[in-house]
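A single protein chain has been omitted from the complex, and every remaining protein chain is retained in its original position.
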Amino acid sequence: MKKIINSPEQVVEEMLQGVALAHPQYVKRLEGFNVLVRAGAPSPKVALVSGGGSGHEPTHGGFVGKGMLDGAVAGAVFTSPTPDQVFEAVKAVNGGKGVLLVIKNYTGDVLNFEMAGEMAAAEGIEVEKVVVDDDVAVENSTWTTGRRGIAGTLFVHKIAGAKAEAGGSLAEVKRVAEKVIANVRSMGMALSPCTVPAAGKPSFTLAEDEVEIGMGIHGEPGTHREALRPADEIVAHLMDKILADNPVAAGDEVAVMVNGLGGTPLMELYVVNRKVAEILGAKGAAIAKTYVGNLMTSLEMAGFSITVLKLDREIKELLLAPADTPAFVQF
Amino acid sequence: MKKIINSPEQVVEEMLQGVALAHPQYVKRLEGFNVLVRAGAPSPKVALVSGGGSGHEPTHGGFVGKGMLDGAVAGAVFTSPTPDQVFEAVKAVNGGKGVLLVIKNYTGDVLNFEMAGEMAAAEGIEVEKVVVDDDVAVENSTWTTGRRGIAGTLFVHKIAGAKAEAGGSLAEVKRVAEKVIANVRSMGMALSPCTVPAAGKPSFTLAEDEVEIGMGIHGEPGTHREALRPADEIVAHLMDKILADNPVAAGDEVAVMVNGLGGTPLMELYVVNRKVAEILGAKGAAIAKTYVGNLMTSLEMAGFSITVLKLDREIKELLLAPADTPAFVQF
Amino acid sequence: MTNVYVAAIEAIGEAMIRNKEYLTDLDAAIGDADHGINMVRGFEAVRGKLGALPPEADLATVLKTVAMTLISTVGGASGPLYGTAFLRAAAVAQGKSAVDGATAVSLFMAAVNGIKERGKATRGEKTMLDALEPAYEAFAAGVGDNKPLPDCLELACAAAERGIEYTKTIVATKGRASYLGERSLGHQDPGATSSYILLKALNDFCRRRPAEEA
Partner (left out) sequence: MTNVYVAAIEAIGEAMIRNKEYLTDLDAAIGDADHGINMVRGFEAVRGKLGALPPEADLATVLKTVAMTLISTVGGASGPLYGTAFLRAAAVAQGKSAVDGATAVSLFMAAVNGIKERGKATRGEKTMLDALEPAYEAFAAGVGDNKPLPDCLELACAAAERGIEYTKTIVATKGRASYLGERSLGHQDPGATSSYILLKALNDFCRRRPAEEA
């Protein structure tokens, strides 16, 4: 394992210190907890709290700031944070208008955030939750845990965050978040695995010419493995899956995110975006905004995901509203 | 070679198309050239043009926009662009107030940009140039080509760009750029190599426990190889070199950039920043602003560089001025 | 004199440490390769917290300490699930000075029900419940037949072990392994395995000591 760290045990703690030292204008560390909150928290608006295992940076701590999150809770690498940590975040950001928990659909995240919500409710804090499940790689079914939450979660942070910043009530912020969740779909693929520092070895192996399609962001296996194909073919396959689940028609407006998993050069992400734009263009859809970058990563995993969000007037306006956070700034 | 591309021959072209499709608000492609210019170019201010080999994304195309660059010229991967391409960029962005070429100190970049400057001068366009040489890994000497230009170049883009945006004359913009160059120092290290698509194989190899200190951003060898050490020790070594060349004293104000080379998770960059801040704090220096991210990359190389810029009132103000580009936005 | 409840929990913790890599490897195959790491992080914290308890701490206090510590250190799916199990058991133990057969059955039942409610899962979904629920039933049946408690625990372990084998034959519909669909077939569930390890460690502990408590 080749990593620029001091020790696997200290890596989350030292990362959080590094973030707080880098961005004092934006965030402060809750002493004694793996929690970053907005520098000015609490503020008199609905607050958003998200979080999950570490290793997805800049998610979630990088999105704490104006127009996005109020608090981010960091678990151990790839392990959901515990309820007491989430509860502390909720208490620290609650400005009296209530708190929305944005949860990615993993059993661990859901259970821990739910327990935190119960603890907060017991203290009289108004808490609501939404569960993001944008990953179409996994079949949805009411009999299973359903789809996973991946990069599309950032659109929830951005859009619900803008609604809260604009003074929306907890119910309104939740409604908007759920509208985004209903309209956002993603799918990814991986070229190479990543190594959880505490594990010390890659969580899976791929042959030199093999890729994993539908890869999860914690190294969970995807739908299948196949030989590496040209970028355009891979993109076409992922877009097929995404649009099958959430079709776009001529005249629809969408936002796009081409997300790198951490080890893939931006050069390749732009090659991907070229084909994504071509496919959407051929369907007659208009792309209102495109984001390309390493936003929801899996440590140093090579690969990417594509996210398509169908817009209506309301969520488009909220998407394009200003935001100012360490990892996402928009005028 | 495992890359998400269609072909090594097409990768720069398709990347540029992908950038133009992703960010029409910010940039437009000069048809027939590997050049990205501001969407509204030319504008009636001093224009900044930079560029270099591709493979350092988001450098330079990602920094075209308000308050930074007016044009970016992309060469083949890791190969300086040719003079005719640079010349086209200069012509397209020249708004009559002159053009500053920001060149990284590599023989190829210097020669090609110089020739472009001569071509522009021959057409009556006022052109000045600055050469960035922030990499302290390489000994400086008037008898050699001197130090290399690496991530510190982005501070030149930002600060000279702000001066131009504020209406500074070509001479003023150049003076500010040179002040930044005089005060900025960087040094990096690599954990793993990268593969130039056209070459198809990694440009060097490192053993499983070996790192290269003082690595160049094109895979050029650094000062030496050594066994992987804890992050804090590596950072202390790089900071020693940087501060030996450009000492900071108690009361000095600095800006810091912890730059990932493409394959290193943000988590590790923040662990690095923690130690950087500690070292500067121990010297009594105040950190006015910290940037952490993959800004000047070497494809998928794992590793990082640290940049320290000493500020005075003028360059601090220009550094903190707003900017709006695809890869760098600041309120 | 050491607190027998504390000693029993410590024996469970040691078993988790011994099986850390095994549990993690099972999770690597169908999950995210952290189950052993999670359990050990939790039980190492538990050891610290139990060490700070007064020697006369009663069962409810010990169980509640285990619960709160697991909840606040394990994370993932298993943290809230095992945490809730211990919390519910603690509630049943409240005020009880000794554990007879009926008490042991209701402790066990409360724990299993806690997991079912928290995780909204039932038997047959390839989770820890596939080990725990049959183990509970075997235990309760033994108590019903007036067997000595250590024998009942032995029966529970055997049932849990069969539960592990059973998880290999079914597709996961809860937890992270459910994303795999058919590809989860043939693999044994890590959480069912840690449940068996827990019961087995308790059983071994009881065998090593005069059978004064369960």
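To keep things simple, chains are lettered A, B and C as they appear, and every chain counts its residues starting from 1.
Note that in this section contacts are C-beta pairs under 8 Å (C-beta built on N, C-alpha and C of every residue); 3 or more make two chains touch, one makes a residue touch a chain.
These figures come from a predicted structure and were not determined experimentally.
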{"item": "Omitted chain's touching partners, listed by label", "value": "B"}
{"item": "Candidates B:G62, B:G75, B:G168 or B:G303 - the one touching the absent chain", "value": "B:G75"}
{"item": "Options B:P42, B:G168 or B:G216, residue touching the unrepresented chain", "value": "B:G216"}
{"item": "Selected residue (touches chain absent from view) among B:A39, B:A166 or B:A199", "value": "B:A199"}
{"item": "Chain B, residues in touch with the chain not shown (by the definition above)", "value": "53, 75-76, 78-85, 106-108, 111-112, 114-115, 137-139, 143-145, 148, 196, 198-199, 203-204, 216, 218-221"}
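Rule of thumb we're sticking to: only the chains that are shown with their structure count from here on.
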{"item": "Path length in steps (a step moves to a chain that is touched) from chain B to chain C", "value": "2"}
{"item": "Chain located farthest away, centre of chain C as origin (C-alpha)", "value": "B"}
{"item": "By number of C-beta contact pairs, the top two chains", "value": "A-B"}
{"item": "Centre distance in Å when chain B and chain C are each reduced to the mean of their C-alpha atoms", "value": "55"}
{"item": "Length of the line joining the C-alpha centres of chain A and chain C, rounded to whole Å", "value": "32"}
{"item": "Numbers and ranges of chain B residues touching at least 2 other chains", "value": "none"}
{"item": "Multi-partner residues of chain C (at least 2 other chains)", "value": "none"}
